[in-house]
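One chain of protein is taken out of this complex; the other chains stay put.
Which chain is which? They are A, B, C, D and E, in the order written, and residues in each are numbered from 1.
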Amino acid sequence: MSKQTKDAFNEERDNLNELVLKYSNKISKRFLNLDTQVYQDGALDSRTKEMMGLVASLVLRCDDCIKYHLIQCRNKGVANQELEEILSIALIVGGSITIPHIRRAVSFWDGIQ
Amino acid sequence: MSKQTKDAFNEERDNLNELVLKYSNKISKRFLNLDTQVYQDGALDSRTKEMMGLVASLVLRCDDCIKYHLIQCRNKGVANQELEEILSIALIVGGSITIPHIRRAVSFWDGIQ
Amino acid sequence: MSKQTKDAFNEERDNLNELVLKYSNKISKRFLNLDTQVYQDGALDSRTKEMMGLVASLVLRCDDCIKYHLIQCRNKGVANQELEEILSIALIVGGSITIPHIRRAVSFWDGIQ
Amino acid sequence: MSKQTKDAFNEERDNLNELVLKYSNKISKRFLNLDTQVYQDGALDSRTKEMMGLVASLVLRCDDCIKYHLIQCRNKGVANQELEEILSIALIVGGSITIPHIRRAVSFWDGIQ
Amino acid sequence: MSKQTKDAFNEERDNLNELVLKYSNKISKRFLNLDTQVYQDGALDSRTKEMMGLVASLVLRCDDCIKYHLIQCRNKGVANQELEEILSIALIVGGSITIPHIRRAVSFWDGIQ
Partner (left out) sequence: MSKQTKDAFNEERDNLNELVLKYSNKISKRFLNLDTQVYQDGALDSRTKEMMGLVASLVLRCDDCIKYHLIQCRNKGVANQELEEILSIALIVGGSITIPHIRRAVSFWDGIQ
């Protein structure tokens, strides 16, 4: 697997998101808004929330969601050692079935340093 | 992602299905028969059943199952506005974790117009 | 298992929903609104949408969600034969792992005739 | 939690299965037949297949399915040490999220000695 | 549903954990150790990790895991407003299928104030 760069990931994501909007009714559009708002600063800061989004994505085994939150975590300055601890929580909670997703996660993370 | 056409999808699916049969015992073969029968006209028409199959595939996040039911829905004349409502149900029931699958679903749907 | 009547189910649900609101921020409240709206009449009628909600709940194996949509389906006049076809779709898509949920579903359905 | 005996479990299961049949069309009935046949002796003996059914039920986290296969495993003479190894596979594959199900599994197993 | 107090939950959990140990081989015991260690202070503090464990448990829809992490979060001083944000993340990521678990979560949280 070649390392998919952050830019390539974001570009494809943006293109597909346009298509998603084309086929989104009012309810879907409102949901997509909530999906953006839910990670913003509040009682918990957005950095913590993005790490939570990453854990959730790992145990639910969604590669694209994982990549998205990895980019956000990188942007928020999450350190390698913090990532390691997030991965270990996901591994313990979700078991060995998460390992292939963790492989792809570290490969992506390594490529967006 | 290039748009995978309906033909390419169907051809690969047919090829693999031959291999599946090669490694299917009587029980698996009977199951595969039931899997075909369950979407046929009954008290509910097959169009409604295919839309149900699509919703189930979306919330269970199975891209190939989604594509299969999208083709069936297209063949049964499901309109864009109906698709939008199916996607919004899947989005609300299954949450943001379904979004990457919805992205690939609309991209495929758009390509089989 | 004694048959939980529709009233008992609804009462407990209402009580807990009050607690949910107590601990809901604006985002959660908006989501809960979307969750109500998504099953309303549109290009697809609400009866079809409730049946879709039932299929999704069955394959995701959520007993409370199943009961909720069974009540809605009953209210919308879904017939026994239609229910049987919905259950068979869930069974084929989701496999034997759904059987315990189907057991509880038919027990509940039988009690709200 | 009081220990649910094998008899109580089987009786409730039988009662509910009658209701399931009441609401089963031909497809569901055929599926239920396949579900019985699939664990019978073949290239693999039924004892091995029941242990596989147990592993599958544990990682999919279905308590009733787990109990059913525990009874079958007990009937087929699966030893405590074999059970321990099955549980450890489920724990490693499925992660800590399986622990509550493993707790209920050992409690049930202990009660059907 | 009567409010299960923290004490009752912990007592049942402790009793069952003894049984789990009775049927645990060396691998399972080591896993259970890792499951304890993974939430301890490190690059991320244990409070943040417990909140992550809660999010993971919510989206994976495991009531006992949710209760366990709610108790830990309460012990670590997680505020109501922080809980609300955690719940909203779980709701958006996991969708309406998490609502019954959120209902039981807030009921439990409310009872251990």
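One rule holds for everything that comes next: contacts are C-beta pairs under 8 Å (C-beta built on N, C-alpha and C of every residue); 3 or more make two chains touch, one makes a residue touch a chain.
What you see is a predicted model, and the numbers here were worked out from it, not measured in a lab.
A.B. asks: Just to confirm, in the complete assembly, which displayed chains does the hidden chain contact?
C.D. replies: If we consider the entire complex, the absent chain touches A, B, C, D, E.
A.B. asks: Consider the whole complex, including the chain that is not shown, and state which of C:L19, C:L70, C:L91 or C:A105 touches that chain.
C.D. replies: The one listed residue touching the chain not shown is C:L91.
A.B. asks: Which parts of chain A are in contact with the chain that was left out?
C.D. replies: Touch set of chain A with respect to the missing chain: 1, 61, 80-81, 83-85, 87-88, 91-92, 96-97, 99-100, 102-104, 106-107, 109-110.
A.B. asks: By the contact definition given up top, give the residues of chain E that touch the hidden chain.
C.D. replies: Residue positions of chain E that touch the missing chain: 25, 27, 30-31, 34, 37-38, 42.
A.B. asks: For chain B, which residues touch the unseen chain?
C.D. replies: Given the touch definition above, chain B has residues 12-13, 16-17, 19-20, 22-25, 27-28, 31-32, 35, 56-57, 60, 62-65 touching the missing chain.
Assume only the chains that are shown with their structure count from here on.
A.B. asks: Once the contact rule is applied, which chains count as partners of both chain B and chain E?
C.D. replies: Under the touch definition, chain B and chain E have A, C, D as mutual neighbours.
A.B. asks: Average the CA atoms of each chain to get its centre, and name the chain whose centre is farthest from that of chain C.
C.D. replies: A
A.B. asks: Taking each chain's centre as the mean position of its Cα atoms, how many Å separate chain B from chain D?
C.D. replies: Measuring from centre to centre gives 30 Å for this pair.
A.B. asks: From the mean C-alpha coordinate of chain D to that of chain E, what's the distance rounded to whole Å?
C.D. replies: That gives a centre separation of 26 Å.
A.B. asks: Note the residues in chain A that touch 2 or more other chains, in rising order.
C.D. replies: If we look for residues of chain A contacting two or more partner chains, we find 25, 27, 31, 34-35, 38, 42, 56-57, 59-60, 92-94.
A.B. asks: Please classify the inter-chain touch graph. Allowed labels: line, ring, star, complete, other.
C.D. replies: The chain contacts form a complete graph, every chain touching every other.
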